[in-house]
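Down below is the structure, laid out as structure tokens.
Excluded from the complex is one protein chain; the other protein chains are retained at their positions.
Chains here go by letter, A, B and C, matching the order in which they are written, and residues are numbered from 1 within each.
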Amino acid sequence: MCSQVQAVLQPHMPDSWNKKNKPHKFCPGCGHGLVLKALGEAIDELGIKSKVVFGCDIGCSLLAWDFLDVDSTQTHHGRTTPVMTGIKRSNPDLVCVAYMGDGGGYAIGSQHTVNAAARNERITMIVVNNTNYGMTGGQMAPTTLPGQKTETTPYGRDVQETGNPTRGPEMVAAITPEGAYVARGTVANMRQLKTFIKRALENQIAGRGISFVEALSTCPTNWRTNAKSTWAFLEKDMTQYFPVGEIKVPAKEGE
Amino acid sequence: MAGKVWRVAIAGEGGQGVQVIGDTLAEVAYDEGKESSYLPNFGLEQRGGVSIAFVQIGEDEIGSPKFKVADVVVALSARAVRRMHMHVGPETVFVYDCSIADELEAGDLPTNVKRVLCIKALQASKEELDPRVFNMIVLGAILALTGVVTLEDIQKVLDKKLGYKFSQNPALRDLNFRALHRGMEMVEQAAQ
Amino acid sequence: MLITETARILEAFVGEYASGKSEVAINRALDLQRQGRTVTLVDLDTVEPFYTLRPIKRLLEEMGLQVVAWETKELVGLGETGMILHREIPGVLRRQGDIILDVGYGVGGALTLNLVEGARENRDLRIVVVLNIARPMTESIPDIVEYVRALNPVHALLNNSHLGDETDLEIIQEGARRITEAARLLGLPVAATTAEEKWRESLGATDIMGNPVWYIKRYMKSAIW
Partner (left out) sequence: MTGNEVVAWAALAAGAEIMFGYPITPQNEIMHYWTRLAPKYNRKFLQTEDEISAGFTTCGAIQAGRKAFTATAGPGNVLMQEPFGMAEAMRLPMLAIIQQRGGPSSGTVVYSQQEVTLTTYGGNGEGHRIVYSTANHQELYDYVIKGFNTAWKYRFPTFVLGDGYQAKMREPMTMYDPAERGIEMVAPQPLIGLPGQIGKDREAQHLCNIYSLEEELYDVVQRFDAEYRQMAPMIEEHQQLHCEDAEVLVIAHGVVSRAALDAVEILQAEGKKVGWFRPITLRPFPHAALEKAAARASQLLVVESAMGQLARLVKEELFMQCRPIQGLYRPAVGIMADEVVAKLRTMI
């Protein structure tokens, strides 16, 4: 494992973070750490650390495999959703988090997203949307914005050729039955993102239905952006196409 | 491989009860202490094609579930008659229902067989008995041709299998038994 | 090389896939280090770091360089390791001494330098495009011109034309011809032509176009993963 553990002063790490491997190896400026911070805090607040199973996909999300001090399992490209479905159906007491990128959620694993949503699987899906495939070197993702340059769209994404970016939560909201919780948060608003993830976990614990949170995130390494333009892309460009907010909220008992 | 293995292939259109005849035959034989296997043809051919049941009955364990040449072929439609050419040999008894004779053309019936026999199972089921027991008549004919199990054996098995139904409706039991008997009779009469 | 001597040398080597950026960057860093300068070599290969500094990091450090790159063993247990930016890269300009940036290929081109805080604004920054006419995307003069224009800004071209073990004088000189002509069209200087030591006798101090020949050693042969 991480052989050079340095003692670095880290302010406020959630209890559910695995402190042994911090600082973690996400790229500087990567949004994954922030999404996982929101998830960690939500787990802390709900006091469910020993009940959580964290399933990670392959891609940058895989780097999160030992990020949290909770049980975790590594899966295959796009297959986190069915693995977590199998676990949840076998042991409904567990709180199953399927953590993946936009490729896993909307491309190679899209059939699992669609069908898990249609069946209202009692799992929580967190899809980190950074508009590209990071781990493999910055290729086009289903979420790549029109005109955005990636290694496989060197002249910018042409929507005539490659279609429009996938709006995951909107799709999931459209096909889920009652009881589903669907939201899109952003690492630019951590308080809100944590609230969405917490509500998603609560929805799973209440057994109401699937809970799906997309998190708009950053990838300065592949965007080739400095700190300022990273945040501009996240807050201006991405939110134009991917509106932030709760999209589907189940009625609570007694309402 | 000691002892004779009887190979029976029953062919017809969907809905004629071909598979029920095959299945029942194999089950009766097994209940009577024989080894048996039943293999339906299935797959795309089954959907709209000729339905065939392959049954084997013998004293020892049955080998390959598939066979090429049958001792008894029963063909219940004109298409089935033509389809079953590939399963006959010089020792085959080829049985078809007389009602399809009009639909057959020259060369449809095999000639390289031991014997070709037509039985009036359809007519008898409609006029004398009940259309529902058509397959029992055919089963009776097969029993008469192979002698693998006796009429008593098969009645015993039917009593066991359909005992509840029969007790609710004794006429049904009688009807089934008469149909079996009628089928055997048809073969015996044709032999004379 | 034509690069102006300043108090601090800050150079970035960019180029197409397998153009020889890393090789050139290593040689440049070692040359400077031999002059008694403090040099940091930075691995900025972000696209598909299959040929990377990682496996020879230790060797280069033993030779006296400071190297900002992952060491293979640091990636044990990470699961799939494609590309992860080293955490020291954004602040690397805060280091003392010369900085040599080995920039990977990719559509970002020189934009990749955004990942190093303050690099693009730094007046000392010199961006050198490493070109090998044996690579399909930079074979002809128009291809080279188009490629370099897309990278903007660029300060100099470098002829690194070779065919590995199959290299002959012809490819080196032909590279010099095309790249010098492309440089003329672009209004840029040619920093040098590179060649392995064994060509010193036949090539001499300048190539056919009068560019200085810079004799280098190839280190990357042993550097896979």
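In this section, a contact is a pair of C-beta atoms (placed from the backbone, for glycine too) under 8 Å apart; a residue touches a chain by one contact, two chains touch by 3 or more.
The model shown is predicted, which means the values in this text are computed figures rather than measured ones.
Taking every chain of the complex into account, the chain not shown here touches A, B, C. The hidden chain makes contact, of the residues A:L62, A:A141, A:V187 or A:V213, with A:L62. Think of the hidden chain as still there; on chain A it touches residues 18, 49-51, 53, 55, 58, 62, 65-66, 68-76, 79, 82-91, 93-94, 111-112, 114-115. Residues 1, 23, 26-27, 30, 35-44, 61-68 are the ones on chain B that touch the missing chain. Where chain C meets the omitted chain, the residues involved are 72, 75-81, 225.
Heads up, the rule we're going with is that only the chains that are shown with their structure count from here on.
Taken as a graph of touching chains, this assembly fits none of the simple shapes: it is neither a line, a ring, a star nor a complete graph. Looking at which two chains touch through the most C-beta pairs, you get A-C.
Mean C-alpha position of chain B lies 84 Å from that of chain C. On the side of chain C, the complex with chain A involves touching residues 46-48, 73-80, 82-85, 87, 89-90, 106-108, 111-112, 114-115, 117, 120.
By the touch rule above, chain A contacts chain C in their complex via residues 1-4, 23, 25-29, 58-59, 62-63, 65-66, 74, 134-138, 149-151, 154, 220-222, 224-227, 229.
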